[in-house]
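Mind looking over this structure? Questions follow.
Omission of a single protein chain aside, the complex is shown with its protein chains in their original locations.
Letters A and B mark the chains in the order given here, with residues in each chain numbered from 1 onward.
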Amino acid sequence: MNTSLLSVSFLLIIFLGTVSARSRGFSQEDQAQCQLQRLNAQEPSFRIQAEAGESEIWDWKDDQFRCAGVVAARHTINPRGLFLPSYSNAPLLMYILKGNGMSGVLMPGCPETFQSSQESQDDEKSTRFHDQHQKIRRFRQGDVIAIGAGWTHWCYNDGNEDVVAIVVEDTGNNLNQLDQNPRKFFLAGNPQQGFQGGAEQHHQAHQKGEKQNAGNVFHGIEEEFLVQIFGIDRETARKLRGEDDKRGHIVRVEQGFQVISPPSRKEQERRSENGLEETLCSTKLIENINYPSRADIFNPQAGRFNTLTSYDLPILKSLKLSAERGVLYRNALVSPHYKLNAHSILYCTRGDAKIQISDQSGSCVFDEVVREGQMVVVPQNFVIVKEAGEQGFEWVAFRTNDVAMQGTLAGRTSALRGLPADVVAASYRVSREQAMRLKTNREQTLIFESRSGSPRVAAA
Amino acid sequence: MNTSLLSVSFLLIIFLGTVSARSRGFSQEDQAQCQLQRLNAQEPSFRIQAEAGESEIWDWKDDQFRCAGVVAARHTINPRGLFLPSYSNAPLLMYILKGNGMSGVLMPGCPETFQSSQESQDDEKSTRFHDQHQKIRRFRQGDVIAIGAGWTHWCYNDGNEDVVAIVVEDTGNNLNQLDQNPRKFFLAGNPQQGFQGGAEQHHQAHQKGEKQNAGNVFHGIEEEFLVQIFGIDRETARKLRGEDDKRGHIVRVEQGFQVISPPSRKEQERRSENGLEETLCSTKLIENINYPSRADIFNPQAGRFNTLTSYDLPILKSLKLSAERGVLYRNALVSPHYKLNAHSILYCTRGDAKIQISDQSGSCVFDEVVREGQMVVVPQNFVIVKEAGEQGFEWVAFRTNDVAMQGTLAGRTSALRGLPADVVAASYRVSREQAMRLKTNREQTLIFESRSGSPRVAAA
Partner (left out) sequence: MNTSLLSVSFLLIIFLGTVSARSRGFSQEDQAQCQLQRLNAQEPSFRIQAEAGESEIWDWKDDQFRCAGVVAARHTINPRGLFLPSYSNAPLLMYILKGNGMSGVLMPGCPETFQSSQESQDDEKSTRFHDQHQKIRRFRQGDVIAIGAGWTHWCYNDGNEDVVAIVVEDTGNNLNQLDQNPRKFFLAGNPQQGFQGGAEQHHQAHQKGEKQNAGNVFHGIEEEFLVQIFGIDRETARKLRGEDDKRGHIVRVEQGFQVISPPSRKEQERRSENGLEETLCSTKLIENINYPSRADIFNPQAGRFNTLTSYDLPILKSLKLSAERGVLYRNALVSPHYKLNAHSILYCTRGDAKIQISDQSGSCVFDEVVREGQMVVVPQNFVIVKEAGEQGFEWVAFRTNDVAMQGTLAGRTSALRGLPADVVAASYRVSREQAMRLKTNREQTLIFESRSGSPRVAAA
């Protein structure tokens, strides 16, 4: 599709329908703290170990994350590991960096449409077992999973390698009516404190490397109450409350899940194409952004961009989030550009790139080589430029709007091209001919190959 | 209507249309203050006495109210008492706890469609009197009245008993563009300071029990100006400014209102059913949530819920507020549940209940018996569980979203039921059979009767 036309459609949505689900919300005090005069590539600050995996969390009190109103984490789930059911106070996107598995997202009010049954051999006698539950979705490398605020979800790794997922929670989103601290409510287990952002002391505890246990939501209800409500014995109530559970938030399922058998990925996609996903309860929550064949911008000499907006995955419209997957070849460049209506949280998945970010006063607030595993927060309107290293550069970026509009400053769709040559000439004190060259030198859109003969390439 | 289906419809709205009218808006400083580690049942903190009634106001600077962005009050209007015309900086819901009367809500731009006329005997000669004014609505016990930000409204008690109303103003709502302080603008009288939340000192004055007078909005315009604008004499201008008016914000109308005669309730409802309420100016603002026959959830052994959302009363869509009325029988239980997209402000109207609230770290942040006249703020996502006392428990709850979505943790629509038994078993370290019992033990939706034979009931 023609990029200009595509962008026009994007614009249409913005103007005709979408209201930002975010507000500044920053007080005078915060403003002094949001100067963002020095951004930097960050690695996770805290690590929370569990029986069958671990979570690494970026410091959400750091200026960059706090000002963007996001919390980021990297979860590693070992084979046969189950990330316990939980819900968050903010909508989130999860990118599957590695591995594959299955996930359940429970939307309140949705029916139990999946059935499992099995001839089981428990207790040395054969019994027929039946179960009903909500839809299970399979995920694999390159998938983005969208999860709303307050939706209970769980993940299980039924593969043979670790599942690694990058998660960005948008705590600054309007869907979160409380403060900007991350709040993860577990329905089971006895997860460690790291997920609880409510209190400064917890935050400090993490920084000191201390570990505290924190219970699941049933832990806040007394045993006797649970006995009454669920009609269970005290022993089970104690288990519900997660007492003495040392497994952490990712637990090992020794025999694996024997009963559950979600439809295969292909089957799921076939059903989807058949138009069977008709109700909200079966709405699509997962989309892969790793297919080169589905790239939105492609330059065979330089790389590609896949974007995932609410056009592709309509649920994003209510979550006000979107994502982008980028692949740059060796030494390729990305035109200077900015997001008009969103912050961008960029995670490098492979390779490295030299990145510079300019703020409103023309200060270079970021000038680093970003490497695999590092994260960069690009504030709304700040101008970013990238040049891939010798190994190329790959990343996934999360944006705080469901259709993130982009302004570019070089190339075929750039602002310079939209300016009359006379304005360019007067603005930059160049001749009209030089102005035309500034406008037209780069014919590509957003991604440029390294120029042969240019000093940098020569040096390479 | 099937509850699952109902919830699905709710979900649809949330995803397909509704944008939250609220944002976190909390700064770093506030976050430290929003830890909400200890909630408690509250009674009003200030009392403002007037000629024909009084208002009791909850302390909106208290953490619970401040973090939820709401201000709550209980107004008592004596027979023949008129609550003077005023408007607020925030949308509000009013629940009529007791009594009945009439109310005028003036929407700017709406026509004067009501006519009053009377043969009057003023000055000992008979004169014919004609008046035109905006629509008047009757209200009675169990009604919820919805009033937008900036809409002038008045209430008059033409019954024989006190009118008692619980009001929650949503100052954290996006419709309020200034700060979160309550601001009530009176059009007449000389109301006491308690309604003015703009200044810290007033707040302190209340806490010390001091009383200060504050004028109506005309008091801020000089007499001479008013003479000019209204074409009146100085004496009337002084009355407009409320000078020397000691009656307070609820005044006694000695002879009552002789002229006004709104259509009876039945007449109003008949007109409404005939589809005559076609324009916004005649949109429905009042709905009763006390009819057992209109319950949304009903369990003959345990109690009932009536909810009032923007589906029932479309004006709520713009106000981003909704309400719920609950009745629990003796010892009945409400399943642990949380609101996905709203805070809940619960006021006990009768009886008592043991209530526990769990936060994201599994801490019990509330564990009290809540009694008639007390208010509890339940933050978004926090899990609440209730058990009615010997006399049962009745309440009204106000929510900061027009369709408040709910997640339950036990019973027929619960998250546990949506989880595969294998996931439940692994999460809680129980056998698959115990998992099935956890999922299915409670067949009811949200409200459970007390279990016979259980320890608690046995002790009762």
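Assume a contact is a pair of C-beta atoms (placed from the backbone, for glycine too) under 8 Å apart; a residue touches a chain by one contact, two chains touch by 3 or more.
These numbers were taken from a predicted model, which means no experiment stands behind them.
Student: One chain isn't shown here. Among B:39, B:57 or B:251, which residue touches it?
Tutor: B:251
Student: Kindly state which of the options B:64, B:100 or B:174 is in contact with the chain not pictured.
Tutor: Here the residue in touch with the unshown chain is B:174.
Student: Decide which residue listed in A:38, A:130, A:234 or A:437 touches the omitted chain of the complex.
Tutor: A:437
Student: Could you tell me which of A:172, A:191 or A:220 touches the chain that is not displayed?
Tutor: Here the residue in touch with the unshown chain is A:172.
Student: For chain A, which residues touch the unseen chain?
Tutor: So the residues of chain A touching the unseen chain are 3-4, 6-8, 10-12, 14-16, 19-32, 34-37, 67-69, 172, 174, 333, 335-336, 338-343, 356-365, 367, 379-381, 383, 385, 387, 400-401, 405-410, 413, 415-423, 426-434, 436-438, 441-442, 448, 450-451, 454-456.
Student: Extract the touching residues of chain B with respect to the undisplayed chain.
Tutor: So the residues of chain B touching the missing chain come out as 19, 21-23, 25-27, 29-30, 33, 66, 69, 82, 84-85, 87, 89, 104, 106-112, 114, 116, 120, 122, 129, 131-134, 136, 148-152, 154, 156, 171-172, 174-181, 183-189, 193, 195-196, 198-200, 202, 214-222, 224-225, 227-232, 236, 239-242, 245, 251, 253, 257-260, 279-281, 283, 315, 317-318.
To be clear about the criterion, only the chains that are shown with their structure count from here on.
Student: Can you give the whole-Å distance between the Cα centres of chain A and chain B?
Tutor: The separation of the two C-alpha centroids amounts to 38 Å.
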